[in-house]
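Quick one: the structure is below, and I'll ask about it shortly.
Complex shown without one protein chain; remaining protein chains in place.
Here is subunit A:
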Amino acid sequence: MTRVSEHLNHALHDLMETDPDVHLLGEDVSDPYGGAFKVTRGLSTRFGDRVRSTPLSEGAIAGVGAGLALAGRKAIVEIMFADFVALAFDQIVNFAAKSTAMYGRPVPIPLVVRCPSGGNRGYGPTHSQSPQKHFIGVPGLSLFEMTPFHNAGELFARMFALGRPCLFFEDKVLYTRRMYEGGVVDDLFRYEVAGDVARVRLDGVAEPDCAIVVHGGMVHRALDAMRLLLLEDDIACELLVPARLHPLPELPGLERARHVCVVEDGSEGGTWGAEVARVLHPRLWSSLRRPITLLSAADSVIPAAPHLEREVLVQPARIRDAIVEALS
């Protein structure tokens, strides 16, 4: 069994081993600390000054990463908590993303900004957000998110191959969960990964009652809801988990589902889910029987106390209730 944090760590080791152009920067990423979530453990010991613990300067760290990329290297920048990526907004949006196009020809900026995101850990309002939505629709910028299905090494290779800056979200609740292997989720569900999208299905169900689309950090809560829906409500769901959040890849199989529901942990308003629905509505218009259900976290700051935080973020019961209601 491999935990997601270990899997990411191995992927970074392999990447830096095979590609001497890759540099990694971030706060407290060096050994013996190895990053706030231990994802960079061992890298500084092995790769020396290609790995740098930085001052608390998210904006400049992102800018330095872009400068390395501009000069022909590849850079991975770790933002300790995704909330802090707001401090790097200018460098990411106005420099790294724009520079790929604003000089009239494609300028490669191979830069991956890793953002540990999400709540349900009691870290409170400034250490728990899922800020993906703030970066959707920035020309030249792609958004990816770690999932327990996707090979992280392949995702890093894919992001660098784009030659454009990417934000890579890693939901913190995933770090201690295991990577799924061998196409098996549990006794009920099987999965397959095709390109950017992981698809989780019940054996033998070709036309599910509902297709649920989520980002990586929502996977386990969605699976919990799917299990309840099946066993308690006799509703069969399948799950689609795109590792690329924007631009959205082709999501397979939706025409065969009776309903579509998009679930995310970003706060309500201007959401990733709304963007997913915008892409899907024209495609599915003739087969949709009702509007796509959009579930997001509340229009609220994220409280620290666990009982309050649970109320704000999306939980399995809410997913279940929303799907039952939509299909009733």
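By our rule, a contact is a pair of C-beta atoms (placed from the backbone, for glycine too) under 8 Å apart; a residue touches a chain by one contact, two chains touch by 3 or more; residues count from 1.
By our rule, contacts and distances are computed from a predicted model.
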Chain left out of the displayed complex - its UniProt protein name, from "Pyruvate dehydrogenase E1 component alpha subunit", "ABC transporter ATP-binding protein", "Heme exporter protein C" or "Cation acetate symporter":
"Pyruvate dehydrogenase E1 component alpha subunit"
Which residue, A:L43, A:V64 or A:L284, contacts the hidden chain when the whole complex is considered?
A:V64
Among A:R52, A:R177 or A:R318, which one touches the chain that has been omitted from the display?
A:R52
Among the options A:A75, A:L143 or A:A322, which residue touches the chain absent from this view?
A:A75
Could I get the residues of subunit A that touch the absent chain, sorted low to high?
23, 52, 54-55, 57, 59-73, 75, 90-91, 94-95, 99-107, 140
